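What you see is part of a larger complex, with each chain still in position.
Just so it is clear, A and B label the chains in written order, and each chain counts residues from 1 on its own.
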Amino acid sequence: MMRKEIMLINAVERIALDTIEMVVENPYISQTATPGQFLHVSVEGYTLRRPISIADINSENNTITILFKIVGAGTAKLATLSPGMSFDVLGPSGNGFQIEGNQKSTILLIGGGIGVPPLYYLGKKLAEKNTEIISILGFQTEVNVFYEEKFSKLGKTYIVTNDGTYGEEGFVTDIIEKAGDFDSYYSCGPLPMLKAITAKLKDKPGMISLEERMGCGVGACMACVIPTDEKGGYKKICSDGPVFHVQEVSL
Amino acid sequence: MTNLAVNLPGLKLKNPIMPASGCFAFGREYSKFYDLSKLGAVIMKAATGTERFGNPTPRVAETASGMLNAIGLQNPGVEKIIEKEVPFLANYNTQIIANIAGSTLEEYEKVAAAFNQTDHVHALELNISCPNVKEGGIQFGTDPRMAAKVTEVVKKASQLPVYVKLSPNVTNIVEMAKAVETAGADGLSMINTLTGMQIHLPSKKPLIANKTGGLSGPAIKPIAIRMIYEVKQHVSIPIIGMGGVSSAEDVLEFLLAGASAVAVGTANFNNPYACPEIIDALPDTLKRYGFDSVEDAIGKGIVQV
């Protein structure tokens, strides 16, 4: 159940261009969160909270890892915080990836840019079940790449950059054939990428994590809806998602 | 003991604090954070005649000390609200206010009549900020004659007390208030959001898909206070105040300006406990400034000329 919790910052590191990895401590969140859930982060001086995915959890140390890119005022402010300081979050928020029944299957993880982080904790949890994992991680250019090594420990990992400055050149969709066969996929990244992937993989079962600008982050304000059909049906990304089965939503 | 109770037409409030319409849906989400019986009342999300999907996304943007929203009255329609949401809220020891909206007089009438049939709803809040599709989009809320007309229609359709929610996007708020008072309003609710816009630099177009959105939050508080202060001197019906409230001090400022109760909107988003925390802080805040009760403070900031 979502709660308002204080996160104590243990470590802050810049791991790629404008990309911050932050390790924060909180017993409740670290014991209850599942892959694909997010934290709704309060940033001092700003009206609205910022949704940030959970990238990893170390439940022995009660720590949670988040990764965020500095794109605007809120993330810039968050990046100025240092160990010993704290911030409050609502969390764990939303519904994450369903990972039951994946034993003995092969799973494809497809992450784009700052959509990569939630797939890491998912991958770790799948790896615990001895699922075979293939990862395709797309970035704009070399300086944006992160977590290659971590994903490599989970299984075969392809890095692709749009300009070919690192790994393969092109888009994540260009690599899918090369990656070999798999049973189902999980993906998180920018909307055009998700559209391309779900179109290409329309015969495979998949789950995708979506983004939308949020008001409340708890399901009360209707800011973050996504249509489910042409007839006015909808889901709320903050509370029904952010992770959906591909068939559930219409992108 | 500081007395927080306020009695208004149709509403026996144990305290003057209620979540504002559209910022609390029908209470289910926030009921996971605290017991809704703590609240003086709950104002439900706008109800329209039939289900509405609302506007395309993005629907919200952040602004300095505020936010823009253009949800577009997304709601399941008055029937489903009566069937599913009112009974849920009726489980709590609080008062229920139904916010009603429509694109035509007939739609307002239908929604008001529907709520009149049900128990547990204690008052209507009449949202007149919606564009009137029949009359080519002119807002009910910016023309005093239209506002009076819709008030009359709703009063006729329902026995429930009607609080007309005024739009601040007008030249003369006192004129609007007097028009709806004359038309039979039992109270006023003010203010709704100010129409604003944000342009998204990377895409070079309005960030909100609907282009304009309603500005809410602390940024608009001085406008709300001014309007309530002005209106209070010209009407004799009570005012539910709102606009940027996020602390017990803010509540006292609204009371002093002339509000009899106070709704909290945007503040719930950053702090889901905003309402109960304000309620807990209110007795001390009132006492610190020399008041024994909420009713004591109402309108006490108005300087007679």
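In this text, contacts are C-beta pairs under 8 Å (C-beta built on N, C-alpha and C of every residue); 3 or more make two chains touch, one makes a residue touch a chain.
What you are looking at is a predicted structure, and each value in this text was computed from that prediction instead of being measured.
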Checklist line | Chain composition of the complete assembly in this structure file | finding: A x2, B x2
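The rule is simple: only the chains that are shown with their structure count from here on.
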Margin query: Taking the mean of the CA coordinates per chain, how far is chain A from chain B in Å?
Written below: 36
Next item on the list: Sort out for me which residues of chain B touch chain A in the complex.
Entry: 22-25, 28-30, 32-33, 45, 51-54, 57-63, 65-67, 69, 71, 74, 217-218, 266, 268-273
Check: What does chain A use to touch chain B in their complex?
Finding: 1-2, 4, 42, 46-49, 74, 90, 212-227, 232, 234, 239
